[in-house]
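What follows is a short report on a single structure.
Every protein chain except one is present and positioned as in the full complex.
Each chain gets a letter, A, B, C and D, in the order it is written, and its residues are counted from 1.
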Amino acid sequence: MNLGSVASLGYSGPELVLAAGVLFIIGGGLLVEHKRRLGDLALLVVASSLVAAVGLRIPFSDLRIVDGLMGWGDGWLFSRMIVIDNFSLFFKILLLLAAFAAIWMSLGSNEVARTSQGEYYGVLVSSCLGMLYMAAASNLLMAYLSLEFVSLTSYVLAGYLKRDRRSCEAALKYLIYGGVASGTMIYGMSLLYGLAGSLDYAEIHDALAGGEYSPLALFFAVVFVLAGMGYKIAAVPFHMWAPDVYEGAPIPITAFLSVGSKAAGFALLIRFFYPVLSEQVAEGSWRFLGGVDWPTLMLVVCMVTMTLGNLAALGQSNLKRMLAYSSIAHAGYVLMGFVVLTDEGLSAMLFYLVAYYLMNLGAFLVVLVVANCTGREDLDGYRALAWRGGAIPAVAMAIFLFSLTGIPPLVGFIGKFYLFAAVIAEHRYVLALVGILNSVISLYYYARVVKAMFLDEPEGGEELVTVGVHHGVLLGLLVAPTIFLGIYWEPVMRLAANSVRFFQG
Amino acid sequence: MQAGALVFYPVAALAIAGAALVALSTNIVHSAFALLGMLVGVCGLYLLLGADFVAAVQLLIYVGGVVVLALFAVMLTHRVGDPVVSNRSVGRLPALSICGAGAACCLVVFWRVGWQGERLAEPVATTAAIGDSFLKEYVLPFELASVVLLAVLVGAVVVSRKELK
Amino acid sequence: MEGIGLNHFLSVSAIIFALGWYCVLTRRNAIGILLGIELILNAANLNFVAFARFSDRPIDGQIFTIFIIMLAAAEAAVGLAVILGIYQNFGLTDVEQTESLRL
Amino acid sequence: MGEEQGVGLVAYLRWIPLLPLVGAIVVGTAGAIIQKRFGKRAVHAIACGLPVISFLLALRVFAALLAREPEQRVLLDRVFTWISLDGLEANIAFLADPLACVMILVVSGVGSVIHFYSIAYMHEDDSYWRFFAFLNLFTFAMLTLVLADNLLLMFVGWEGVGLCSYALIGFWYKDHVNTSAGNKAFIVNRVGDFGFILGVFLLFWSLSEGKQGTLVFRQIAPRVQELAGQTLWGVPVAALVGLLLFVGATGKSAQIPLYVWLPDAMQGPTPVSALIHAATMVTAGVYMIGRMSFLYSAAPLALEVVAWVGALTAFAAATIGVVQNDIKRVLAYSTISQLGYMFLAMGVGAYAAGIFHLFTHAFFKACLFLGAGSVIHALGGEQDMQRMGGLRRHMPATYATFLVSTLAIAGIFPFSGFFSKDEILWRAWQANRWLWLIGIAGAGLTAFYMFRQVFLTFHGESRVEEERMHHVHESPRIMTLPLWILAAGAAVAGFVGVPAAVPGLGEWLGGSAFERWLEPVFAGHEGHAASVGTERLLMVVSLLVAGAGIWLAWAFYLGAIFDPDATAVRWRRAYRWVYHKYYVDELYDAVFVRGALLCARLGAWLDLVVIDGIVNGSAYLTALWSRFTGLFDLGVIDGMVNGVADGTWGLGGRVRRLQTGRINAYLYAIVGAVTLALIVRVW
Partner (left out) sequence: MEHLLTYMTFIPFAGMAVILCLPRRATSLIKWTAMVATTPPLLMAIWLYRNFDTTTVALQFVERVPWIRSYNIEYFMAVDGVSVSMVLLTALLCFLCIPASWGIDKGVKGYFALFLLLDGAMMGVFCALDFFLFYIFWELMLLPMYFLIGIWGGPRREYAAIKFFLYTLLGSVLMLIAMLALYFHNDPHTFDMTKLAALSESYGTEPVFWGLGFQHLLWIALFIGFAIKIPAFPFHTWLPDAHVEAPTAISVILAGVLLKMGTYGILRINYPILPVATADMAFWCLAALGTWNIIYGALCAMAQSDLKKLVAYSSISHMGYVMLGMASFSPQGINGAVLQMFNHGTVTAMLFLLVGVIYDRAHHRRIDGFGGLASIMPVYTGVTALAFFAAMGLPGLSSFISEVLVLLGAWRRYPALTIVGASCVVLTAGYLLWTIQRMYLGKPNEQYLTLPEINGRELFSLAPLGVIVIVLGVYPHAVLDLLNASLLELNRIVTSAGQVSALALR
């Protein structure tokens, strides 16, 4: 299926809703007295977009949602600019959920309440729109445009707390770093264009499969492109912006960046490296197109990413910064599924991203709750959290952190389990061992937080921490699946497995 | 055709010299003006390559927009009349070696490999074709770009304006 | 244009690209770094146009270039905004001085 | 089990050990309450009554055995399956044959007597009930040991008596010395048990070559020849088994090298010393060798070792006994020495003689201990013989019984010790003249130090402290009655085993009834070589030696012909050597106890410092590494950048290095990594 512009609109429900929403919110910002309403509006927009996205996946004849969320109407839209397939829809839903949670968190955030909210939500929603296109781009131009769209809006969001020096610095560093990374990336894209003679993914693939190109030049192109994509997923050595930005940005934005931006980056990465730079040799098994051994390159990146991320996280005392390093490490874990060149690996990655969504957002939510009550983000602010009113956030935090560590029966374990399974199925025992050792190391710093919350005695004088209904509900919404998916995850896994289907024409 | 070479080398030299000055100058204002030279040089190269519309856009947006923005930034953030605005460099040696190595690699590879369809197409007037494309196959990026600009401008305004309180 | 082939243009772009890298690596001033980024982007632009010239479908590359220019402008706008924001709040632009985010 | 012909299955055998156990449980758990509610009378009614019933049952066993043909004198009581695992059959089953019968009679008989003695001896103690509980428990364990039909069950009794010994030595636990002595006894015994259990394992697996192994005595016996030819580490298995079991025996029966606990064990109440450390428990090793005689007979090497250890122990302990001043310690060394004789007998294959000496020894040694206890009781706890003397006037009954027993132990005709000891010496003579020589020397020493004790305690001038002297009195009836009973035994028990060589008497009694009684057990293992003339000659020699010993004791301590102190001074080096028990305690303490503690500290240090240190160290290294990678952002990349750059700028850069704007450094990561990848690929 290759639809033209007008016909494509029928399949662009989520994006259209978001785009219209952006206009309404920004416009509403000029009219509405009660700025908080704008947040509610944004929530509504994202929710309806979510409905639209889910709707795209469900054929009306079949009410079994899970089985329904499968291949239906694959194809190119807008003259092969973007693609609609299982893979893109999976990410769209995930990204919309991330935006949804981020907006929800923003609604209760003291930091955000002090800013101009109309623009805030408008930019946030538009950022989400960019992410949706990242997940669907099937053209180098769309890939670059959407990535840059997300980046630009993220710079704004990261620097949104103008009077907070850290926030401004975060924006500046993010901007510079992102500019260099994306500049490098498009330089690589230009080389790729020169090699393949086209910007279209499928045509590039065909050209590369045809074999009339220099592997060395292609390798150069791939490395340059990797700089941009690696920066988006915060993989070492393109990770350096992450700690500063995560620490400086408003907490909901940090959460959104760490989950949404990263997931979108992975979507871009996977679609670029799998359907474009590889070909399927057998059912569920891939082979990189001759000459460019990117899996080995990524293997190195993967191992270095998780190791450095974890080790650097060990010494952190600021929760946001620690979670930033941890999110770097998690990018490394996810990359484990990336290098094995199998569908199992890919579906494990998708599943892990779902798990990561739940637990990482949850962790940031607790950070938000604590920061709201005490204004603190450092580890000492969590001292004896469980014993000064914050039992619920403390327990939830413990669950999220242990899930991040990968301890059953929490969803993080299942995610890691699938990643390790994919790795071991390909007999990459060294990689598995590195991953495992990293899991153990990661326990150390996660447990430090847990220790502070539960094991330390209150010194007296700490503020009480209470969680209101607003955040409480979201906390519940995140905790419940974190546990439940650790016990019964088959539907989600099936969804992830089925989402590893790329439309290639 | 010698004429092509005659035009190419000065223009390329202008671009490279401009770029070098951007990179090496210790005065930010000088850098900004050097960027202007580089942009013009590149613009010339575009013309050599038959990309007239792109060249025009380059001049309009870059020269008219970006450089002016940069100068604005310099002026707004420094006291006007400050003759020497610092643009210090640090760590030149390692940076030079890394970038030199990167450039060398690129050059070696570019000159060694053959590129897809290395043959010169007939130059055509591009403006109409580009306009056509914008409204046909590239309509989505085109529209999306407008959303990008909207969001970015709104964001930029919010970030840069003074706090109201 | 005999004698002046694709590789000549690519060489120019590679040099500009490397100078852009050098610029971002060495500059202390945020605006200086932004200028370096422009160099990088221009290098990519030049590549696109050059490749477009030497390919069957010249339009794709040029359109890409136009989008890059557009986004470069947008980025410059945001960059300016952020720098202004920092200046208004803290009165400095040297990245050297933006160092409160540390380990 | 097919080979059970000729075995009488009975169901009352189990009650012989179980009754004291019942007593132990009742008194042990509810004793404090009973004592408080019903008084001490109720306690000892239970605790003494049950062993007496056991004794009566033992008599019944004796009668039942007597009623059977000599070859079929075996009673078996199988209670239930204890362990049954793939050939390892160890049941709770009790076996009474003539050998066991002798032992249960001695244990329950002498045991009952001592129980009664304790009623008075322990009357003042608040923990009266506890004492009787352990005494009953001991009786149970000892009877189990004796009646066990397999090695594992025997081991239960074996360790059980050790436990009770431990508990009773440290009965007055508030005194550190007592509990230390208890610990010493238990731990030294454990060393022996360690050897014993290894012997059991080796025996089991050696027998299971080809078929299933067994630990049941009656099944081992016919299969001992299967061990022939097997070796382990170059030693014949039979000998190795014998030696390992003998290690156990040296522990339990206080032989070289594990005898050191017994003298210390005298810290316990005197009835305990009498029952456990003289009459019964310490003889368990002898009994065990008798029980396993079929094995030892197949292992000449083991027998030889047993004989030599026994002889040397007999002599060495006797020498130490000569210089002891503590009334109970003398008896302790004498016990060790007498046990040595028993092992000497076993070692030369004279099993019946060894058991006979065990039998007679039970009477006279128990009597001696109880007599000593009576003296101590009378003197209010005084144990130093230097501060006694002349007590025979005050304690005639004690004196009389003590003297009878002393004569018995010295081997004076016709007291029981004469017959049993001479039988041993005679058999030793037949086996090896050196063994005999050592034995006879020891016998002379025995006579000397025993009479030294008698003279120092009961004769001569009183050296008792004044205030103690006022309280000196003859012990109550309940204490003297046991003394009389045991003295009678000491006097006449020998007549059941009069050798045929004794002129007149022996012929009249028709040789040793004791030996005939035990013959079904030891049949085929005992060699007899008769030279009646030599035997008689040796009897005379030993009588003369004993007499000489007595005379010497008189000469030193009563007759004042020799001066003991001057002698000690003249031979002071030897005296000190002997007085300090050859420094064996010190040696063991230095080597084993301190060695173990040193190892322990070493282990703990290793654990704490090295292993934990490695773990923590690696954690520390990880932390360090993390700081390093944290600096990776800050230090390494910056350092790489600035170190080079600033180096050229001179010292001023050093300060700056701490405050670099790190965004450049961040960008190095991108640029550097990409360039690195390119270079690696191109290269």
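Convention: a contact is a pair of C-beta atoms (placed from the backbone, for glycine too) under 8 Å apart; a residue touches a chain by one contact, two chains touch by 3 or more.
All values reported here derive from a predicted model rather than from experimental measurement.
Contacts of the undisplayed chain with the visible chains, over the whole complex, involve A, D. Considering the full assembly, D:Gly170 is the residue among D:Gly23, D:Gly170, D:Pro269 or D:Gly285 that touches the omitted chain.
Only one residue in the set D:Phe94, D:Phe131, D:Phe204 or D:Tyr588 touches the chain that does not appear here, and it is D:Phe204. Of the options D:Arg41, D:His123 or D:Arg190, the residue whose C-beta touches the omitted chain is D:Arg190.
The missing chain lies against chain D, touching residues 32, 80-88, 92, 152, 155-160, 163, 166, 170, 173-176, 179-180, 182-183, 186-187, 190-191, 193-194, 197-198, 200-202, 204-205, 232, 596-597, 599-605, 607, 611-612, 614-615. On the side of chain A, touch with the chain left out of the figure occurs at residues 387, 402, 405, 407-409, 413, 417, 420-421, 424-425, 429, 432-433, 436-437, 439-440, 443-444, 447, 450-451, 454-456, 488-490, 493-494, 497.
Here is the rule we use: only the chains that are shown with their structure count from here on.
Chain A and chain C have CA centres that are 26 Å apart. Per-chain CA centroids place chain B at a distance of 6 Å from chain C. Chain geometry summary: the mean Cα position of chain B and that of chain D are 100 Å apart. Within chain C, residues 6, 10, 17, 20-21, 24-28, 33-34, 36, 45, 50-52, 54-56, 63, 67, 71, 74, 78-79, 81-83, 85, 88, 94-95, 98-99, 103 each touch two or more of the remaining chains.
Shared interface positions of chain A, i.e. residues touching 2 or more other chains, are given as 141, 145, 148, 152, 155-156, 159, 162-163, 171-173, 176, 180, 184, 194, 197, 216, 220, 243, 315-316. In the complex of the two chains, the chain B residues touching chain D come out as 90-95, 98-99, 101-102, 105-106, 108-109. Remark: chain D residues 619, 622-623, 625-627, 629-630, 632-633, 663, 665-667, 669-674, 677-678, 681-682 touch chain A in the complex.
Here chain C touches chain D in the complex through residues 21, 24-28, 33, 94-99, 102-103, going by the rule given at the top.
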